[in-house]
Each structure stands twice: as C-alpha cells, then as structure tokens.
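Below you'll find the structure I mean.
Missing here is one protein chain; the remaining ones are kept as they sit in the complex.
This part shows chain A:
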Amino acid sequence: MRIRAFPMTMDERYVENIWSLLKNAIQEIQKKNNSGLSFEELYRNAYTMVLHKHGERLYNGLREVVTHHLESKVRQDVLASLNNNFLQILNQAWNDHQTSMVMIRDILMYMDRVYVQQNNVDNVYNLGLIIFRDQVVRYGGIRDHLRHILLEMVVRERKGEVADKLSVRAACQMLMVLGIDSRAVYEEDFERPFLSQSAEFYRSESQRFLGENSASVYIKKVEARINEESERAKHYLDESTEQRIVAVVEEELIQKHMKTIVEMENSGVVHMLKCQKTDDLHCMYKLLGRVADGLRTMASCVSAHLREEGKALVNVDESGANALNFVQSLLDLKDRYDTFLGKSFVNDPIFKKMISSDFEYFLNLNLKSPEYLSLFIDDKLKKGVKGMTEQDIELVLDKTMVLFRFLQEKDIFERYYKQHLAKRLLLNKSVSDDSEKNMISKLKTECGCQFTSKLEGMFKDMSISNMLMEDFKNHIQTSGTSLYGVDLSVRVLTTGFWPTQSSATCTLPLAPRNAFEVFRRFYLAKHSGRQLTLQPALGSADLSAIFYGPRREESETKEKADGPSSSTPTSASANGPRKHIISVSTYQMCILMLFNTRDRLTYEDIMNETDVPKKDLDRALQSLAMGKPTQRVLVKSPKGKDILPSSIFAVNDSFTSKLHRVKIQTVAAKGESEPERKETRSKVDEDRKHEIEAAIVRIMKARKTMQHNLLVSEVTEQLKSRFLPSPVIIKKRIEGLIEREYLARTPEDRKVYTYVA
C-alpha cells in the first residue's frame, strides 16, 4: 500500500469521487440502509471536500439529492395514500425524513460548522426541513388534503365521535417544527383555517344552545365547550392554540349573545335574582367575566332590577305607609343583595358599587325616608321590643346605619331623631341609656360631633334634672312647703339641645299649677337670670280616679235611661266605686280635671277652658273617648267617628279595667301629619339656608377670592354629609351675601368673588 501524501490540491476527478461516495451514502440512508455505512469514512470525506473549498458543491449536491428523493419518492407515496391512511403515511414519511436528516447532518457536520456559517445559508437539518415542507407538506394536493383531514377530525370529535388524536397531534407538531423558529407554517396551514371553521361552528352552536331557552343550561354548555376546546388544544393540537381557540369560543358563544343570555325571560338574571339562584348567578358571573364588558352587562341588568324592586318598596302610598315595615323591607332587600354580592359576585367592586348607588337612588326617592328611618330606630330603642336580644338589636342598628349612609338629607333625619329621642327620654321609654349612647356613637362615627353634641346635651339635662329633683325633695321636706297634694317631678330642658316646640301653653288645673310655682321659685333662687317655660306637650300625669257607675257589662240598658251621672252612686250596683290610677298626658289631665266640677262638657267648652291647641285636643279626646273599651274613660255623644264642636263629653262611669293602673295610649303616631311635615320641612329649609351661607363665608374667608364654579363645588363638598344643596340654591345664597355685603364681585371678572372683610 502506498501511503499517499495528503493531497494539497484536488483535481476534479477526485472531488467527483468523493461526492459520489457521499451521494450514495445519503441515498442509502434515505432508503434506510444505513447499517452498512461507516460514519467515520463519510465524515472524513465530507470534511475533506469542505476543507478544499468544495463546500458549495457539497451543499448543492445535498440539496439536489434530498429534493429528488422527497419529490420522486416520498411525495408520490404520500399522494398515493390520500384516501387511505393519509395521516399515518405522512407521519411515517416525516419521521423517516427526520431520522435520515439527523444522520445526514451528522455526517456533514463539518460543512454545517464551516461552510454554512461562512456563507450564511441554512444548516443541513433546516435545509431538509425546508425541502420537506415545500416538496411534500405544502405540495398542492397534500397541503389541502392535510388541512381537510385535520379539520374533519376536529369536527368529528366535536360531535362526540372518535378521531385519531395521536395522528393529529403528530401532524400539528410536524407543522410547528417545519416553521423553523416560527409557528408560521402551523398557523397558515392549520391554525387559521381551524379557527375560522371553529368560529362558524360555534356560531351555529350558539343558536342551538339559545334554542334551549334557558340561561343556566346555556351557561353550562358553554363552560363544557370551553373546557373541551381547551383540553383538545393542550393535548392534541399545539398548546399555543389554546388561548386562541378559547377566545373564538368566548367571542361566538358569550360576547355576541351576552345581552340575550342576561335578559332571557324566565331564566336570565332577573329570574335568578327573584328565585335566589345564587349558584347560577355565580356561573354566569364567571362566564361573563371572560369577555370585555361582560360583567358590566350583567351588572346593569342586576342594577335595573334592584332599582325596580327598591322603587316598589319605597313608593308606598301614604295611607298604607308604615315606617317600621318600610325600613324592615329595605333591610331585607339589602340582606338579599349582600348575599348575592358575597356568594354570586365574589364581592366584585363593580357590583358592590352598583348596589350602593342603587340603594342611594331609590332610598332618596321617598322624601319621608329620613323620618321613617328615625322611627324605626326609635322603635328598636324603646322598651318592650319583642323577640330580640341585645345582640339582635345591635345587629339591626348596624344595618340601619348602612341605610343611613345612603340618605341624602341627613339633616332632616337629625331633626326627627332629636324629636324621637326627646320623647323617649321624657316619657321614660328608652330601653337603656347604654343602648341610646351606643346609637349616638354610631351616628358620631358617621357624621362627626356637630351632629351628636346636642343629643349628648339632652342626656346631660336628664341627669341634672334627676339631681335637681333630689334637692327639691329635700327642700320641700326641710321647709315643710305644701305641694298642694301633687307629687311633682320636673325635668329642666336646655333650649337649643331639645327640639323646639311650639310654645303653646294651656290652662293647667290649679293644684299642679301651684305646685309648679313652688318649684319655679326654688329653681330661680338657684339660677337667677334664667327663664323657665312649661312645655305641656311633653308632660304626663298620673291621676287617681274613682268611677261610681256599675261595671260596663251590666250597664248597657241602664245608661240610656239615666244618662251619664258621675256624682251619684247607684245603689242598685253591688260593686261600689272603683278606684284606678290613670296615666295620661298633660293635656289629657287638663281635660279630665274639668270633670271634677262638671258632669258634661261640650267640645267647645273643653277647648275654651283648657286652651289646648286644636290638633292636640282632638288627639287627646280621641284617646280618652274613642279608643278601646278598656281605655274609654270618657264617653262622647252623639256616638260616631267625628268630633264636632257640639259633641258632648262626660265621664264614663261604667269604665272597667282589670288593671289598677291604666295607661291611656295616645293614638299611634304614624309619623307626622301633612301640615306637621310641611312645617318641619320649612324649618329644615331655613336651617339649610344658614348652613349654606355659613359654609360660603367660611370658605371665602379662608380663600379671599374664588371663582363661582369652584365656590359652588367647594360648598357642595363641605355640606354633602348633611344634605345635597343644588347649585341654584347656593347661587341664591351667594346673591344674598352680596346684597348684605359679605361678598362682592371683582371688578375685573364678574365671575370671581372676593371676601369683604
């Protein structure tokens, strides 16, 4: 053997030889006959070619061989299988190709490293991919058929039929790889048509689903489809398709029909709300959350329904209005929607905000809401609340505070609250001081001290009065002064803390009048310079009464014959006079005491002698003469509902009660009467004028000059925790202040005001 020197140059023939060798080898590999080849030899030959600058020849040659193989052999095979195991054949071809290319690449590795790098061409493996892609996969008939087959598989699967998932997966992976660092091949050849076909499919699916006419069923079906597509994409297509196909489903099934689903009759949101279907609502919430504006669509439907429900509760007609029911029904409504908020809407802020604004909207539609709210709280703070423990009450009051926050006219509430609190304190009706103070601190947290300082003043007055009475009693004992047979108890109220009463006085009977004078002297001796005014509307009295007539049950016939006569004891009665203690209001005391000297009095007489204001007189007489039989201390003739100036009143001598101490209930206060309400409202309007002006002056004093619009919005901001002044009203107050020279317009710009010191 001659050892040849390493050829420094190569002649054409030598190169040709090497190439033939390699070509042959490649072809063998392609035929899967690679077992007889020597890797080392082939590698060395390839190395040699490249080293001697024949890389291009090698490269081109490679290309030719691969192309030829794929074109004439592989492609033909695949084409032949179009209707017969196409995917398997294609996959097989693909796998074979990959395998052989790997081997070919290994052999030609030196070329990859040197020639390919230097000349910036595709490396061996990629070259193989490109050729496979162009000559096989994207060859006309194959390309179309591949797409067709894959899409058909998907269709079948969606119908629930069996499909060759693994082949599909392999094909998709192949397409991905053929993209060489991009998913373009997969996208163009499969994904795009897949998505558009899916869109069409789901378009018709949506009609089918909608045909079921049930929102909850629809939702469940959509969820199922989404899961299905998700799984398919993850496992059998390419993972990256998952997001895209789910988006298609969402678009076709949800986005395009969300209004329909939400508003579906008898199964949509409204139905779910009405029937408390929290779970269904939650499913819908989750579903609609997938698309833009889905939740907003749902929220506006919920809002519209809530507003309707709220309006219905709030627009109770005057006569049927009962403050307690009113508030309780609103509390119940709030509870229901809070449940929805928590369970169905997972405390989503969009929904939370919307519920709050809805409540604010309809609560303020009824102008009596502040009054009713106060009455409700009043009821819970009074003695005798049935069936509620302290915790229950605490809970209810907290919930009531939530409603309170929605009130726009909080100053009106304050006014009523004061009135009701005054009654509770003075008539001793509070359950406990603690629960009262608790309530006040809740209000303080909401509204600040200004709101509650007067209320606290009321409490102070009560305790001071108690001490005062102690002193007074001692004074009476030590000085031996007569109180004219009256057991007197006085509460001194500081004006300004307590709700202003019309200072109507009435003519008190002699004994209490004199007794009070004793107290008055005593008090003024301690506090000269103060003024005391009796407030008969707030007082009460216990009267000792003796009824001389026969008991009620027996006296029916007798009454007609004799006529009411309170002074002569009837000897026919076996019972004898009955003593009772009657608890009445001050006005009622004035009325009843008249009958000590007279048998009969007309309404007019009573009015003239007591001087009680008409409205109160009517109420008092109603309770005394026209209430339940166990309350009827007086009788009125003629009988009937109306109290006329000529009506005659007399003591009901047949009055009977099982109780020794009889409390005369005043006719239930249904809240204020219309004229009272008008009066309250005009007082409130007056107060508001002052508050607005105070705010304007305060702001202007600090800022010195301010533009009109800014001033209006500052004022609104400062007052919004009490009420909502309209810009027109604020403007009027500004004009008033200009007239009184607190403010002036600047000469340069009439829209800017300055503070006049």
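Methods note: a residue touches a chain if its C-beta (ideal position, glycine included) is under 8 Å from a C-beta of that chain, and two chains touch if they have at least 3 such contacts; residues count from 1.
Basically, contacts and distances are computed from a predicted model.
Among the names given as "Dynein axonemal intermediate chain 4", "Defective in cullin neddylation protein", "60S ribosomal protein L7" or "SEH1 like nucleoporin", UniProt records the absent chain under the name "Defective in cullin neddylation protein".
Interface note: of A:Arg156, A:Arg296, A:Lys704 or A:Lys732, the residue touching the hidden chain in the full complex is A:Lys732. In the full complex, chain A touches the omitted chain through residues 708-709, 728, 731-732, 735, 738-739, 745, 750-751.
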